[in-house]
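For this depiction, one protein chain was excluded, whereas all remaining protein chains were kept in their positions.
Every chain is named by a letter (A, B and C) in the order it is written, and numbering of its residues begins at 1.
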Amino acid sequence: MTTETAGQFETSDSGPTSTGSRSTLILGIVTLLALGVLVLFGLILSPADENQGDAVRIMYVHVPSATLSYVGCFLTAIGSVVFLWRKSRWWDLVAYASAEVAALFTAFTLVTGMLWGRPTWGVFWVWDARLTSEAMLMLLLLGYLAVRGIAADYQVRAKRAAIVGLLLVPNVFIVRQSVQWWRTLHQTPTLSLAGAEIQGLMLFSLFTGFVAMTLVFVWMVIHRFRVAWLEEQVDAEGLDTAIAERRAEGVVS
Amino acid sequence: MEPDDPTFRSGTEPVVHLRGAVALLGRFPALAGVDLDVDRRRIVLLRGANGAGKTTLLRALAGLVPISSGEAVVLGVDLRIDRQSVRHRVGLLAHGTGLYDELSVADNVRFWTLAAGADLADAESAMARLGLDGRLSDVSVGRLSTGQRRRTSLACLVARRAELWLLDEPHAGLDKEGRDVVDELVRDAAAAGATIILSSHELDRAIDLADEIVTLGGGVALDDSGAGGDDHVS
Amino acid sequence: MFHDAWLIARKDLKLEIRSRVALNQVVPFALLVLVLFAFALDPDRGLLEKATPGLYWIAVLFSGLLAMQRSFAVEAADGVTDALRLSGLAPAGIYLGKTLSVAVQLLVLEVLLGVGVAVLYGTSITGWLLLLATIVVATAAISTAGTLFGVVAAGLRVRETLLPLLLLPVLAPVLIGSTRAFEAALSGTPSEGWPWVGLMSVFAAVYVVAGIFGFGPLMEES
Partner (left out) sequence: MSNALILAEATGTWPYVAAAWAVVFGGMGVYAFVTVVRGRRLSKKVPPEKRRWS
């Protein structure tokens, strides 16, 4: 943001050109430190749980991932609504960036959930209500990203994606509700911290997990947003030349 | 085709006013800064090579293609702000027929007439005008010849009572009798207060019909137009 | 808006009656699915009987998908999309009209499939009130969501593959709900089925609102 860095980019082609800025660099460093603290507490300092054993350590990354996957999904819906309402491209790209990052965190949630399930339940997958909801969220996000990926005009893609994105939230609510009712017929141990004596160092590890992964999430959304923004600029680039070329066609003929 | 006069806004401002209008198809500037003014009741012929931008210009005037820069006012509506409200006031005869193949001629014309807010009587008289009453009216559009489909599309257009007619190659695919009908419809519509912009490769026929000629090339209106223009007012 | 909806629905149904695509292709497909399920699940071991509600709704969903693809293929033909935009019909009206015509086709399909299930799988039908209520709200849910996502996919080169990807996860709660409600009705415990009817009503209401407001922007560009 400072004039100093702006000048640096103007003067040299060989200089650092990236999606980074001074503030995101600081954010990145803080994030890496937080991840280090998470490893320290989550894997080394915190004790094993009486019931779950060492498997509880998976929770320190699983629970924040699950929360952030829903946060990303809400952010996408908010971005979609503001885009439709204000015609703001900025918010459209926020929706796009957070949907992609949300899909990544949903994938983390599913994989870590399955890796927790194998030692705990004996199988990788049971039709646990939370895990099933998360799988449905993944499918919904993949649908949204499929719309983002269609080869079409910007307006076409953005409007269609925005409608799908804004419906993510009601869909997630209805899916969660239905899956919950569906599974309450057959009681199974659910993937959660219930049963674990969560206090002291364990609680602190979980807290560290939330902080570190939220920082990662923010860093990723910012950078993904900037990549999407650059893609737009590259697309818009050369419009003036295109118009000039187009006019020249008429003179020749 | 006798549009009631009250449906036409009387006014001195031009029906079409474009200044430096740019329209993008994807990233391709199909219109690269068109200037065009058309007054009410005029019949304007667009000519130009293939890919000159004729079709895009007609679609943009109908409010179907967004104008990304420049001025564009059609029937008093600024297309850069609002492309919806102009749409039901124009009639576009495009390359596509705009007809449902599985429905009969009469069903198609009636549906589009009612959709445009006109009466069934308008549909019947439009079909009669284009020779589609009688045996043809119950045939599915999918079984018609190209010329017959063109007539059906024209019937839908006539029944709409549009204020601005945008005809993309209206003579294409029609026999001589059909072309005469098109010319007659255009003249009647202009006499009744409508404005007509058409593109055609049938230059001999279209030049006789037109009050003005605009040549498009490279997505802009070229200056050499005007030849054969006003002498041919019918 | 309702005038426009009626016009569109009448046009669509007339078109289906004339073309008989739904009757000649979608209905046989649905019955074929029922027969294939019987091949896949041994009918003698009671599996088929237990799974009947689920199989019924899967068959409805898949054949409904065909009906929805068809409903938008019709509008994609030869300049019709432009003609619709120029027609002056209210987008909300077009949405409601298409939803209505899809719903009517689905209802016909569901009745025929119901007869097919009763005959082929030997299902004895009980709990009529719940069955009817489920059919009505599930049909509303499928057609409101299907029509909205149908237009999201309309006009794209990837529409045939995109629509199922978008629609089926969204309709998962409807599949769960309608299946559980049918099970409740057939097993003589209808009180367990009514909450599902409520959930599906909420679903349909959300999609009607989204469709009425969202159809305009979606139709705008293609």
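Please note the rule applied: a residue touches a chain if its C-beta (ideal position, glycine included) is under 8 Å from a C-beta of that chain, and two chains touch if they have at least 3 such contacts.
Everything numeric here is computed off the predicted structure, so don't read it as measured data.
When the full complex is examined, the chain removed from view is found to touch A. Checked against the hidden chain, the listed residues A:71, A:84, A:104 or A:179 yield one contact partner: A:104. Interface note: of A:33, A:151, A:201 or A:230, the residue touching the hidden chain in the full complex is A:230. Checked against the full complex, the one of A:62, A:148, A:176 or A:246 touching the unshown chain is A:62. Residues of chain A in contact with the chain left out of this view: 1, 5-6, 9-10, 13, 17-21, 24, 35, 39, 42-43, 53-55, 57-58, 61-62, 65, 101, 104, 107-108, 111-112, 115-116, 118-119, 216, 219-220, 223-224, 226-227, 229-231, 233-234, 237.
One rule holds for everything that comes next: only the chains that are shown with their structure count from here on.
By number of C-beta pairs in contact, B-C leads when A-B and B-C are compared. With centres defined as mean CA coordinates, chain C is found 32 Å away from chain A.
The distance from the centre of chain B to the centre of chain C, with each centre set as the mean of the Cα atoms, comes to 39 Å. Residues of chain B in contact with at least two other chains: 66.
Residue numbers of chain C whose C-beta contacts span two or more other chains: 221.
Residues 148-149, 152, 156-158, 162, 165-166, 169-170, 172-173, 176-177, 180, 195-196, 199, 202-203, 206, 210, 214, 217-218, 220-222 of chain C are the ones that touch chain A when the two sit in their complex.
Every residue of chain A that touches chain C in the complex is listed here, in rising order: 84, 136, 139-140, 142-143, 146-147, 150-153, 155-156, 159-160, 162-164, 166-167, 170-171, 174-175, 177-179, 181-182.
Note for the complex: chain A touches chain B at residues 153, 155, 235, 238-239, 242-244, 246-253.
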